[in-house]
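Structure first, commentary second.
The complex appears here minus one protein chain, its other protein chains still in place.
The first chain written gets the first letter, and so on, giving A and B; residue counts start at 1 in each chain.
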Amino acid sequence: MAGGKVNDGPRILVFSTDKISDPAIDMAGLLKLHYPPTVYTISIPCSSAVKPRWILHALEQGFDGVFIAADGTDCPYGESCTEKTGQVVSTTMQMMKDKGMDPARLKMAAICSVCSEPFVNHVKSFSEYLRKSSNS
Amino acid sequence: MNMQEPRKTLEYDVLVIGGGIAGGESAINLANLGYKVLLVEKDLSIGGKMILLSKVFPTLDCAACITTPKVSEIARHPNITIFTGTETRKITKKGEHRFEVDILQKPRYVHIEDCTGCQLCEEACPVSVTDEYQYGLVGRKAAFIPFSIASPRVAAIDIENCTLCGACERVCPTNCIDFTMTEEEFLVKVKAIVVATGFNLFDPLKIPRYGYGKFRNVLTSMQMERQLAPTRPFNTVLRPGDGKLPDNIAYVLCTGSRDKSVGNPICSQICCMYSIKQAQLLMGALPMADITIYYLHIRAFGKGFNEFYVQAQDMGVEFVKGKVGKITEKENGNLILRYEDVEAGTVQEAEHDMVVLSVGVLPNLGISDVFENEKLELDPFNFINQSDMLASPAKTSIEGVFVAGTASGPMDIPDSILSGGAASAETTSYLRRESL
Partner (left out) sequence: MKKKIGVYICHCGGNISDYVDVEKVREAVKNEEGVFLAKTTMFACADSNQKEMVEDIRKEALDGVVVASCSPKLHLLTFRGVVERAGMNKYNYVHANIREQVSWAHSDNKPGATEKAIQVVKAAIAKVRHAEALEPIKVKSTKAVAVIGAGVAGMRAAIELAEAGAEVYLIEREYFVGGRTAQWDDLCITEETGKELVTRLYDEVMKHKHVTLFTGAELVDYSGSVGNFNLKVKVTPRYFKLQCSSDELQKAIEVCPVEVPDEFNFNITTRKAIYHNYPSEYPQLPAIDMKNCTRCGECEKVCSSVDFSQKTEMLNLKVGSILLATGFDPYEPKKGEFGYGEIDNVVTFPQFKRIVHYCDDKLMYKGKEIKHIAYIYCVGSRQVDGENKYCSRYCCTANIHTAITVKKKYKNIYNYHFNRGIRTYGKAEVWYDESSRLGDIYLQSFEDHPPVVEKRGDQTFVKIRDILTTDKELEVAADLVVLVTGMVPRADNSIGNLLKVPKGRDKFFNEIHMKLRPVETVIDGVTIAGASQGPKNIMESMNSALAAATKSFSLVDSGELALEPTVARVNEEACEWCGKCEEACPYSAFEKVEKNGKTIAKVNAAVCKGCGMCLPVCPENALDLIGLSDEDVESMIDALIPNA
């Protein structure tokens, strides 16, 4: 690819969920609500299934940020999802601090199955944050 | 035809007449429960009107993306047999769970199993005629594949226009073209029947004031649907008159609906919504174009419809409440609409460079005539009558004959699919009664 990469914004990995947040991200596309093309998703069954080591792997391999599009209270697998996802996030943030990484490079928000606009707003502002913090 | 040869007799559990989305849904449900289904389609491809649409309201899913997998699921289901190009001639009810049906398969002059859809015959054929699948917007050959996502996607010979030059036969790599094919008659014995023969579109030639057929830049909504579809004839939206990009398009709603003077007093239920959909798609395809919708009432009633209507208003589609009386043509092909502006309370004129007539839904007549000894009753508007509309909407005047989709009245795709589901449910319990 001559001239290098086309997409040079901050790279964000999104963990979305098969039944709740991934449909919202699909709908963002359907509604042509644009967001940076450096946002990539991996869809998993439930947001409380994310292993901290995956997040660290992504950050260490070159992602600037990781966004967990959590099921929130809509999780089809049970109410404990919110709490457990929160647990994953706090554990990981602690690990990030221990490694000297900015814990704000990990972000989580509940994205319901029709929350397309909130999703786009979240990744846009996250991207903005990452851009600023990498310049500073 | 060799009349000595006895007709072949076929046996199935259920006959589904009509391979549109409603008939298809019924057939799949029944087949999944283990019943053997014969699906008879009079056209060369199954999929009905839906397979020819662009995107569908209110979600803007691409119609082909939803129809094609359904259609291929039907096509490859082990419990479903499909006869395309086939007419139902006569239906006799011999008793409960005993129907005898005469069907006639028209020759396609191509052996379906062998044709690879390579389109070489299409290239070779010297005859050009207008293409009914593109609603007359472009031409096709006498040897042709109906459209690119047809099922089956194989060639057919339009024998009425064919000159029998033999060019296609010579180029066909698999020798599947066969001019010796003849009509074939079958006797089909089934236990129940689902009628899903769909609807007809209103023919705007019946309203000469609108100039359809005379003014080239007056189209029907189905023609616009084709212009917007992924399998579209041109790569963009064009004025058929001169190939220019239109930039000021008008929609005339209720063309042929809610109009006693053309014999159709009812509302067609879909044309408001498909016009709003086309308007949104046009704004995407031609960002500079102005779009005006002339309406009496906007029937945006279904799940997500009103929101879709409001979205179109927000996008800048102009909605004018008023009835269009007459359309005239200017020399440059532009059109003058004379309409009664309800809000202003006066008659006004407006110029547009393209006009789309949002034609209504009419009953597809004929199927009731093939029932021999029992009458398949029609409603006052000539749709198939639902004999127990509130409790069993799929029931007809004949026990064991059920109706699905727009054969019983205007409806959109979601409603047609639910109605197809209802017909398959009622058929299942009717069939169960036999085995008890």
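What to note about this one:
Please note the rule applied: a contact is a pair of C-beta atoms (placed from the backbone, for glycine too) under 8 Å apart; a residue touches a chain by one contact, two chains touch by 3 or more.
What you are looking at is a predicted structure, and each value in this text was computed from that prediction instead of being measured.
Across B:13, B:353 or B:426, the single residue that touches the chain missing here is B:426. The residue from B:10, B:129, B:245 or B:266 that touches the chain not shown here is B:266. Residue-wise, the contact with the chain that is not shown comes from B:413, picked out of B:335, B:398 or B:413.
Residues 1, 5-7, 11, 13, 19-20, 22-23, 25-30, 32-38, 40-46, 48-54, 57-58, 61-63, 74-78, 80-81, 84, 87-88, 91, 112-114 are the ones on subunit A that touch the missing chain. Residue positions on subunit B in contact with the hidden chain: 29, 32-33, 56, 58-59, 61-62, 64-66, 68-73, 75-76, 117, 148-149, 151-153, 229-231, 258, 265-269, 297-307, 310, 321, 342-345, 379, 381, 386, 389-394, 409-411, 413-415, 417-422, 424-426, 428-429, 432-433, in rising order.
What we mean here is this: only the chains that are shown with their structure count from here on.
With each centre defined as the average position of its C-alpha atoms, the distance from subunit A to subunit B rounds to 44 Å.
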